[in-house]
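Missing here: one protein chain of the complex. Every other protein chain is in place.
Moving on, here comes chain A:
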Amino acid sequence: MLRFKHLSYLRQCVVLLLVLLLFAWLSLFTWSIVPVSASQALMAIMAPDDAIIAHHIVLDIRLPRVLIAGLVGACLAVAGAIMQSLTRNPLASPSVLGVNAGAALGMAAVSTVTPWLGFFGISTAAILGGAIAWGIVMLLGTAWRGGNEHGRLVLAGVAVSALCAALMKAMIILHEDQASAVLTWLAGSVAGASWHQWQHFWPIASLSLLGAFLMSPTLNLLNLGDDNARSLGAKLGWTRVICSLLVLVLVGSALSIAGAIAFIGLLVPHMSKALVGQDNRKILPLTAIMGAALVVMADTLSRAIIYPTETPVGAIIALIGAPFFIYMVRTRTA
């Protein structure tokens, strides 16, 4: 690991990309109920043959699943990195600050209680709900002042999350009694991924990822503090509005596909900061790659843990992420 840290940035990116590709390839054929061999997984993509069942499985079920898992991971991780710069709070992430719970509440509200709001669409509802929850957290947590109030912001986020989660569960239980589906969705899962979902997901997600990469120089200025950033010519108001919108779109679109996967946005940015330091221009692309790799790997594990049943991928990531959250709380709050 130490030697890896001393590689040039470009080489680090290439190595991590290769790791991501390796995970993705493994995910195509391992722990499959219908046996698929490693070479078949490659051949299905290179030279698909209609007569072989394994090729159909890889192309129609596995490939969209891997792609969606990767993109969801990238979106959530980048959203977490942006939030950490925006609030200058190392604990900030979509799940901790209530964006996840708010987005979930928005989706539940549109799909159960108020179908007359149907013209909103699920993703719009998720974005709106996340925006409202995050706004409340920022106002109550006195976030814009920055400084040492890291803990207060997180506590406000936890309370708003608890409220949103309770309201959402109430709505869903009242509307339908398929509580097990709800539990699975709450934990986050990419098991039902299809090409149809992918077509709706990738244009929005990749556009907002691109937007995030373009904003990264300005995010660096925010890290310097309000006064310094202003004197270096950053327009604070606009930067915050645009970055917040990017975060909301990233989280909202990822959640409407995969459910509430937590802790990615907290975990991954810190991993890439440990590798490349505090420069957001380097952090954001690396974060995207590592987020994708982590979710793809966790998704493969989620099939392995109780083979042949599927465990939601979010439950596995939470098991990795929660101890890390405790560690961060111990070391980064006053």
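Annotations for the structure displayed:
The rule is short, and it goes like this: a residue touches a chain if its C-beta (ideal position, glycine included) is under 8 Å from a C-beta of that chain, and two chains touch if they have at least 3 such contacts; residues count from 1.
Going forward, contacts and distances are computed from a predicted model.
Comparing "5-oxoprolinase subunit PxpB", "Multicomponent Na+:H+ antiporter subunit D", "Fe3+ dicitrate ABC transporter permease" or "Sulfate adenylyltransferase subunit 2" against the UniProt entry of the hidden chain yields the protein name "Fe3+ dicitrate ABC transporter permease".
Remark: the omitted chain is touched by one listed residue; of A:38, A:174 or A:232 this is A:174. When the whole complex is considered, the residue among A:38, A:214, A:274 or A:305 that touches the unshown chain is A:305. The residue touching the chain not shown here, chosen from A:158, A:204, A:224 or A:271, is A:158. Where chain A meets the omitted chain, the residues involved are 140, 151-152, 154-156, 158-160, 162-163, 165-167, 169-170, 173-174, 177, 179-180, 183-184, 187, 305-306, 309, 311-312, 315-316, 318-319, 321-323, 325-326, 329-330, 333-334.
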